[in-house]
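A single protein chain has been removed from this complex, and every other one stays in its place.
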Amino acid sequence: MLTKKEAAEAVRQAKIRTGVTWAQLAETVGRPLAWTTAALLGQHPMGEQEAERAAALLELGEDAVLAFRSQPYRGGLDTPVPVDPTIYRLYEVVQVYGPTIKELIHEQCGDGIMSAINFKLDVERVPHPKGDRIVITLDGKYLPYEW
Amino acid sequence: MLTKKEAAEAVRQAKIRTGVTWAQLAETVGRPLAWTTAALLGQHPMGEQEAERAAALLELGEDAVLAFRSQPYRGGLDTPVPVDPTIYRLYEVVQVYGPTIKELIHEQCGDGIMSAINFKLDVERVPHPKGDRIVITLDGKYLPYEW
Amino acid sequence: MLTKKEAAEAVRQAKIRTGVTWAQLAETVGRPLAWTTAALLGQHPMGEQEAERAAALLELGEDAVLAFRSQPYRGGLDTPVPVDPTIYRLYEVVQVYGPTIKELIHEQCGDGIMSAINFKLDVERVPHPKGDRIVITLDGKYLPYEW
Amino acid sequence: MLTKKEAAEAVRQAKIRTGVTWAQLAETVGRPLAWTTAALLGQHPMGEQEAERAAALLELGEDAVLAFRSQPYRGGLDTPVPVDPTIYRLYEVVQVYGPTIKELIHEQCGDGIMSAINFKLDVERVPHPKGDRIVITLDGKYLPYEW
Amino acid sequence: MLTKKEAAEAVRQAKIRTGVTWAQLAETVGRPLAWTTAALLGQHPMGEQEAERAAALLELGEDAVLAFRSQPYRGGLDTPVPVDPTIYRLYEVVQVYGPTIKELIHEQCGDGIMSAINFKLDVERVPHPKGDRIVITLDGKYLPYEW
Amino acid sequence: MLTKKEAAEAVRQAKIRTGVTWAQLAETVGRPLAWTTAALLGQHPMGEQEAERAAALLELGEDAVLAFRSQPYRGGLDTPVPVDPTIYRLYEVVQVYGPTIKELIHEQCGDGIMSAINFKLDVERVPHPKGDRIVITLDGKYLPYEW
Amino acid sequence: MLTKKEAAEAVRQAKIRTGVTWAQLAETVGRPLAWTTAALLGQHPMGEQEAERAAALLELGEDAVLAFRSQPYRGGLDTPVPVDPTIYRLYEVVQVYGPTIKELIHEQCGDGIMSAINFKLDVERVPHPKGDRIVITLDGKYLPYEW
Amino acid sequence: MLTKKEAAEAVRQAKIRTGVTWAQLAETVGRPLAWTTAALLGQHPMGEQEAERAAALLELGEDAVLAFRSQPYRGGLDTPVPVDPTIYRLYEVVQVYGPTIKELIHEQCGDGIMSAINFKLDVERVPHPKGDRIVITLDGKYLPYEW
Amino acid sequence: MLTKKEAAEAVRQAKIRTGVTWAQLAETVGRPLAWTTAALLGQHPMGEQEAERAAALLELGEDAVLAFRSQPYRGGLDTPVPVDPTIYRLYEVVQVYGPTIKELIHEQCGDGIMSAINFKLDVERVPHPKGDRIVITLDGKYLPYEW
Partner (left out) sequence: MLTKKEAAEAVRQAKIRTGVTWAQLAETVGRPLAWTTAALLGQHPMGEQEAERAAALLELGEDAVLAFRSQPYRGGLDTPVPVDPTIYRLYEVVQVYGPTIKELIHEQCGDGIMSAINFKLDVERVPHPKGDRIVITLDGKYLPYEW
């Protein structure tokens, strides 16, 4: 059997070998792009059909299907502060703007949080005359502190 | 004189004392809401007029104006992993979805990053029948690795 | 003005000076015992009347009232792993039984979490012939992962 | 031979393979649900019969039986602060409410702790009209500081 | 008012100023030597008479008495691994012999711990022809894991 | 060949397989109980005869003998702060009573340390009407600071 | 298949085996010296032809070619603070001169950064009568903070 | 008296108050720009005349002069990994290119290091049609490992 | 009163103010140079006469005398890994040569340590035609492991 982490590595290698894209995987699986990517990287459990379709497209076996379906221990960084520059910029946003976001959530909604569980995510390339932009949308339910 | 950090604390206390909101501050200063909030929390330098208008509205003195105008040492978290739950959820997003975002940036744009410097941020409350949502938009220029 | 942390220290000292208990504070404030204790320790914002009643009972001034009412940056431990033995035992429970609780949440409810926001807490002394027991009840809404 | 940790991983995989639940394992073993789960995750030593029954149900061999019976080095988190969101919420409870629980233990019982050794744990799903709840009960003997 | 930590520093300085020893303090307070030392260093709450006697001998005021009586947040090291060589040797004992002690507790008593709560400590200088020895006795109740 | 650490693991497994106790091993080796346990856990080098006798009793081979005899890199904890509860209690003693022990060493002996090298250790179960006790004796030579 | 990290190790070993230099690799690949070195150490993805030429010169197989071409998770240090003295000196420069460089960037350019993405690097040995010097040139695009 | 760190903060504030630039300070002091900046930020001791000239230009007093002249404890970052984005990019260069620089130093010079002591630094803005660049030159003596 | 740490800072400032050297202090105190320096930096307690002579030469008051005489909590680094380059080189020696020194101690003496308590230290400048050298001699009693 494969762990979720080994399965994620197998996915990355199968993508290079087969040339399949995340977009194709999402279409095949029938789920949103970011959800599918996260699931195949080991952060969500997949349904049986979803797992089988993804494995088939990636030419992976039954052990990958089982790994895709199993419940994850989430968390995808090797160190508390990420070192890969593409991921670090997200951490930098939390460092520089975390308190700003907190203040605005409280001003607009009250004492609570943006859920990271009832949550969806989108990553989009947006053309721009001075250089294209990457727009990441974090969309989570507001959860007020309730005793 | 006040450090940027002391000035940020003074802003938070003056907001309670005066009842002024971040939205009013942004309107007075004439800059976007999130930028103004971040600047007054010590993460951006303000122009002279901006600083004076903000200080006047908050009934703060000249030392606050100077602090608002000075160049920041950015970074607003006390610990590498934030402990406040509202801010932690952002860190959790990086933990759970950081590699997903990285994969999608590379698939859509190539080998590069979303800039956190040429960057803007928006926080919005979006009504929803099953409970309102908080939508945070991270919008940064795509920067390809170029030697 | 007082920070939330300074106000919490003032509360602890006023309790010794006045002999007021957490139970009396909760009754005066009109909120549950654990909520009131947490709020006065700086982990929740209080309403205006709640703050004034608590301050009056503790013979604290207006600056304490303002601090009780202001929005907290939550998190009450000085180090990632707590050193006080009474608090450490709670951390030990997470170390030893954290994965057990995770497995049982997933088996009973599915892929999700127990909310720590829509959440209440109770601490009770329960008489027992072989030595009284402390029963801590953590009661949070189940939040399923939903995209 | 298997280490306790390898045996725990084998249990998790066997559960997927066989479809056996923690509840069935607890019934077969004849011990409480949470104890059985913790034991099979490597946090408690099992008696000979208990270990054999669990291994039989999971279709695991003699090496798993020996591992189940051996004395554990307890502690089930890979990092001091857990990253999996389901487990992190428990840590967040300690961060936000740890000092509250300490104060209430001291007020109700005196100078001492809730034992994490003479201790039992229950996890229950409780139906609720506004969304089901997870109720975790920590029940430990009060131990006063005694010289 | 003084915090427990400030009171501990005041005790250390008063001992130099007055020449009073820990042994004299213990005798005056009427408690064991190590308990009294720990209490005055902020690790145990003292009774009213105990606190007053200690403060009188040390020529300290009422604020010290209140600090001695208040409930401690225990833990006396500034860093997780102590740097003072006299204290480090104790940590070294845990590093080198911790697993040994664990194995022997389990062999002699079963699956449990030596309590650090129902616990007493003694430090004694023992004459020896090849150089005097320091004998530290840790004496804690055996607590078996009980569900 | 086996490393000391692999040999220690082999010892633990052989003890379960053969049912041999630490006490029997100490008697066979002809050394004190705690020394023998520590040595077989990889914290001391054994003499040739000692190593051979221990290996024979545990039904281990020549590679274990060589490992038992080789010079250790000491230190038996996987993390700076131990997570296993039985070992953690020893660390807690250092946290809570470390400065107390330091003060008493200095008062009784002067400016120096208890050696952890010229040192012996004993772990004993002591019957007690209110519950048996574990008594750990740390006995090290006093070493004064000498230039 | 090889990971990027395993491929980097294979490159280092192949260089010793074949005697090929980084300079020869750069010439063969047709890219700058430092870029080529970084790429083969796993910090940049290579084009197909580049990867094949490098692998051929180093007598490595198709799996190395695939690894050279795949997208890296960047970051080449095993610990946050590097321990190898040659690399540590670079960290020391950041420790001692980091704020100096920050101040000069702000004075010469305004509020912004030197990009580490649109960036090139050169390492050169420069003869000098009092001992040759190593000159490292960091050359990155200035990126102003822009909302 | 001022510590070096307090003096550095006083310099930063005096620069805002007086409008004096690092370039003017360097010219007045008669030393290179980066050296002067580093010295006034507390990383180098200044000569008596240098310190007096700098203090005069910044309208600081004799205590600043003494602080400028005193021997530093070098190291200017508050955390092992810097959080300010302008400084972090330098750390990122060490993370991504540290091993590359090491390999090239060894290939070009042999087994040794670039000195960070016999070392000079330059920061320059270089106009470029596609956006100006920042060029940082690290220039240190090559020191071979010599026994 | 002064803590040892505050007294050490007072010594450093008094040395600048008075121009007194460590060598003069050692001669006045009548103890070795390195011992005297360490003692005045807070790492050793001084005798009454020693403390008074040092304070007189440095023109410090009675509170400094008391601080010099009091028992230290030793350890002079602000972080586990020192950042000042002069001190870091000593840490680098431990990193690079620590295991070498360990192996040679064991080969020459057996299983034991060089005491850091029964220990003296010397720092000497030694002229050398290719550049003067600093010779640091660590001279500690060999302590064999003895049970």
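Chains: A, B, C, D, E, F, G, H and I, in written order; residue numbering restarts at 1 for each.
Basically, a residue touches a chain if its C-beta (ideal position, glycine included) is under 8 Å from a C-beta of that chain, and two chains touch if they have at least 3 such contacts.
As the structure is a prediction and not an experimental result, all values here were calculated from the model.
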Of H:T21, H:Q49 or H:Q71, the residue in touch with the unshown chain: H:Q71
Chain G residues that touch the omitted chain in the full complex: 9, 12-13, 16-17, 79, 81, 83-86
Residues of chain I (touch criterion as defined above) contacting the omitted chain: 21-23, 33-34, 37-38, 41, 43, 74-77, 80-82, 84-87, 89-109, 112-116, 118-119, 121, 123-126, 128, 130-142
Residue numbers in chain F that touch the chain omitted from display: 1, 3, 66, 69-70, 72-75, 77, 80, 116-117
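Rule of thumb we're sticking to: only the chains that are shown with their structure count from here on.
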Reference interface A-G: repeating pair among B-C, B-D or E-F with over half of contacts shared: B-C
For chain E placed onto chain H, the superposition rotation in degrees, Cα atoms, nearest 5: 145
Interface with more contacting C-beta pairs, comparing B-D to E-F: E-F
Chain D and chain H: spacing of chain centres that average the CA atoms, whole Å: 54
Cα-centroid distance, chain D relative to chain F, in whole angstrom: 29
Junction residues of chain A - those touching two or more other chains: 73-75, 77, 80-81, 83-86, 92, 95-96, 102, 106, 112-113, 115-119
Every chain pair meeting the contact rule: A-B, A-C, A-D, A-G, A-H, B-C, B-D, B-G, B-H, C-D, C-E, C-F, D-E, D-F, E-F, E-I, F-I, G-H, G-I, H-I
